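Written out below as structure tokens is the structure these notes cover.
Shown here: the complex without one of its protein chains, the others still in place.
Chains here go by letter, A and B, matching the order in which they are written, and residues are numbered from 1 within each.
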Amino acid sequence: MVETLTATPVRHDTKNGKAAAKPPRRKRQLLPYLLLVPAILLELLIHIGPMIVGVIISFYHLTQLYLANWRHAPAAGLDNYRVALNVNGAAGKALLHSFTVTLTYTVLVLGFSWLLGMTAAVLTQRAFRGRAIVRTLFLLPFALPIFASVITWNFMGQRDTGVINHVLVDQLHTQTTRPFWLIGPNSFPMLVAVTIWRTWPFAFLIISAGLQSIPDELYEAATLDGAGVMAQIRRVTLPLLAPVNRVLFVVLFLWTFNDFTTPYTLFGDTPPVQADLISLHIYTTSFTTWNFGTGSAMSVVLLLFLLLVTGIYLIVTNRRSDNA
Amino acid sequence: MREPMSLRWTRRVVLVVLGIFTLVPIYIMITSSLKPLKDVQGTFTWWPSTVTFQPFREMWKTIPLAHYFVNSLVVSTASSIASVVIALLAAYSLSRYRFRGRQAFSVTVLSTQMFPGILFLLPLFVIFVNISKVIGINLYGSRLGLTITFMTFTLPFAIWMLTGYLDSIPRALDEAAMVDGAGPLGALFRVVVPAAIPGIVAVAIYAFMTAWGEVLFASVMTDQSTRTLAVGLRGYVTQNDVYWNQIMAASLTVSIPIVAAFLLLQRFMVSGMTAGAVK
Partner (left out) sequence: MRLSKIATATAMALVLAPLAACSSSSSSSAGSTGSTSSSGGASASGATGDPMADKGQTLTYWASNQGTSLENDKAVLQPELDKFKAQTGITVNVEVVPWSDLLNRVLAATTSGQGPDVVNIGNTWSASVQATGAFLPFDDAAMAKIGGKDKFLAGSLSATGATGQPPTAVPIYSLAYGLYYNKKQFAAAGITAPPATWDEFTADAKKLTTASHWALALEGGSKTENIHSAFMLSQQQGGSFFDAAGKATFDTPQNVAAIKQYVDFMQTDKIVNPSDGQYSKGTDALKDFATGVTSMVFWQAASGSLKNFGMNDADIGVAPIPLPATMPAGGKKITSMVAGINLGVFKNTKYQDAALKFVNFMTSTDEQMILNKTYGSLPSIQSAYTDPAFQTPNVTVFKDILANSAAPMPPVPAESQFETLVGTAMTNFMAEAATGKTVTADEIHQALAAAQAQVTS
């Protein structure tokens, strides 16, 4: 059976509440905290601590002048935030641009990865000869280490020696001049394509698993009602896949929005403006220009945005589970 | 049940197109690794002018590939195992107990995995440096430090996923164990862990894979002796030449163990990742 169950610990709260209401003995109540101790210590060290330090740095003019004794960096007040958020200034405009690029990138990658994953999952749902091989092949891009596959794409996108132009120009003659794929306007679709190539197999994997848990009787019932393939997908598959999709989208969002490895491996530390993703943008702004205060302020702004996203996600999932 | 002809043809066409999209880069990786250097530097050819295994021999000499390999293996394994163990304890607590602060902790974990690594890079670096100054444990540039750094992304994900997975294991199981006289920890290790193996394996693979491919932290937090593959492969792009054939050979070589492990364990991956949503 498919249950609309518990993608997150928070929703789980409402669901298993009854079981927990059974009064546990006092002594036991220490145990849950003890079990959390290692996780809490590490969270403090690797997340909470750095976050606080990051927020502190964002209020200082931390440049190369103060790196050796950063304790003496002059206070900046809100200067760094003014620089980062002033969309009329050069830095603010670039940050906003990068943010827009990243959002577009995320939406496209999520949308296409889901669409391809869904299509492939539906088409391989029923057994046919060679199905196992097809599924394995489809999973390969996800299994490859990111840097290995992105380097390959970089090689493929070379203007004079890459396979993309070889096919488009030399073999199909669709273009008269050889287009560029790693600089200029084409770099963005290139980046999106590379990421989709890498992530759609994951969508395929998860959706396939979700489909397997939908009982055949539901489809049979729908067929008896005279529903065609598309109608079955609309009325049976999609509603029952909703919880799976929710998890899928959260995971894909995390991977895509914060992606650093893909653009960095594809473009190096000077990404084309058209494909200037935010992680790499902040890296360039703060590391290669020795301007850590501004970099930290940008990070904090990004953090606030992501907190907002998390909050919306929690509210939405909580409301759904209340309705369930 | 007979399939309509149209569906069968749609399936064939779509799967072939997807298959080409999927396989072309992999094909390029494999054939390029078998090409002599002049082939990968000139106009693209679908097949090597002469098939050579030279790149596979030379790649070990151009950079200390074996050394990087060991580093990646050690750090990825360590961060994967540590994340799973710590996350398992936390997930058990979150899944089986109701206590004050539980929700706050869950929300924190969920939020922290949303944040991009770039946010933590400089602060973490500063903290590491100061830890080593205060208590003398050298974290910056060491494998231990890199392991801990990798846990910034592996740990929250592991906690989140495992909590979902443990929720899907009926409480009746551990209650039965406790009736038999096991304590809560006994119940965890004797009953819950065996039942959660798919989830644990899935999380471990995921953690291992992300650590294996991480570039941002690894480029700042390592030195020559602790450099990982993901960063070390850049060594093939040297001042005088770009050894595309060796890059492809090395990429292929370092991919094989990961791909093999993933394909062997993928059924765990599926059930582990989706347990929270599907049961």
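To be clear about the criterion, a residue touches a chain if its C-beta (ideal position, glycine included) is under 8 Å from a C-beta of that chain, and two chains touch if they have at least 3 such contacts.
Note that the structure is predicted; figures quoted are calculated from it, not measured.
Chemist: Which chains here touch the chain that is missing from view?
Modeler: Taken over the complete structure, the missing chain's partners among displayed chains are A, B.
Chemist: Considering the whole complex, which of A:L30, A:I56 or A:V107 touches the chain not shown?
Modeler: A:I56
Chemist: If you put the missing chain back, which residues of subunit B would it touch?
Modeler: Against the left-out chain, subunit B lists 41, 61-64, 100-101, 103-104, 125-130, 132-134, 138, 140-141, 219-220, 223-224, 231, 234-235, 237-242.
Chemist: List the residues of subunit A that touch the chain left out of this view.
Modeler: For subunit A, the residues touching the absent chain are 40, 44, 48-49, 52-53, 56, 61, 63-65, 67-71, 89-91, 93, 158-160, 177-180, 182-186, 268-270, 272-273, 284, 287-291, 294.
Here is the rule we go by: only the chains that are shown with their structure count from here on.
Chemist: How many angstrom lie between the centres of subunit A and subunit B, each centre taken as the mean Cα position?
Modeler: Whole-Å distance between the two chain centres: 15.
Chemist: For the complex, give me every residue of subunit A touching subunit B.
Modeler: Per the stated touch rule, the residues are 1-3, 5-10, 12-13, 15-17, 19-21, 24, 28-29, 31-33, 35-36, 38-40, 42-43, 45-54, 57, 70, 116, 119-120, 123-124, 126, 128, 134, 136-149, 151-153, 155-156, 160-163, 165-166, 170, 197, 201, 205-206, 208-210, 213, 229, 243-244, 246-247, 251, 254, 257-258, 260-261, 264-265, 278-279, 282-283, 286, 292, 295-296, 299, 302-303, 306-307, 309-310, 314.
Chemist: Would you pull the subunit B residues touching subunit A in the complex into a rising list?
Modeler: Touch residues, subunit B against subunit A: 3, 7, 10-11, 14-15, 18-19, 21-26, 28-29, 32, 40-44, 86-87, 89-90, 92-99, 101-103, 105-124, 126-127, 148-149, 151-152, 155-157, 159-160, 163-164, 167-168, 171, 184, 209, 212-216, 229-230, 233, 244, 247-248, 251-252, 254-255, 258-259, 262-263, 266, 269-271, 273-274, 276-279.
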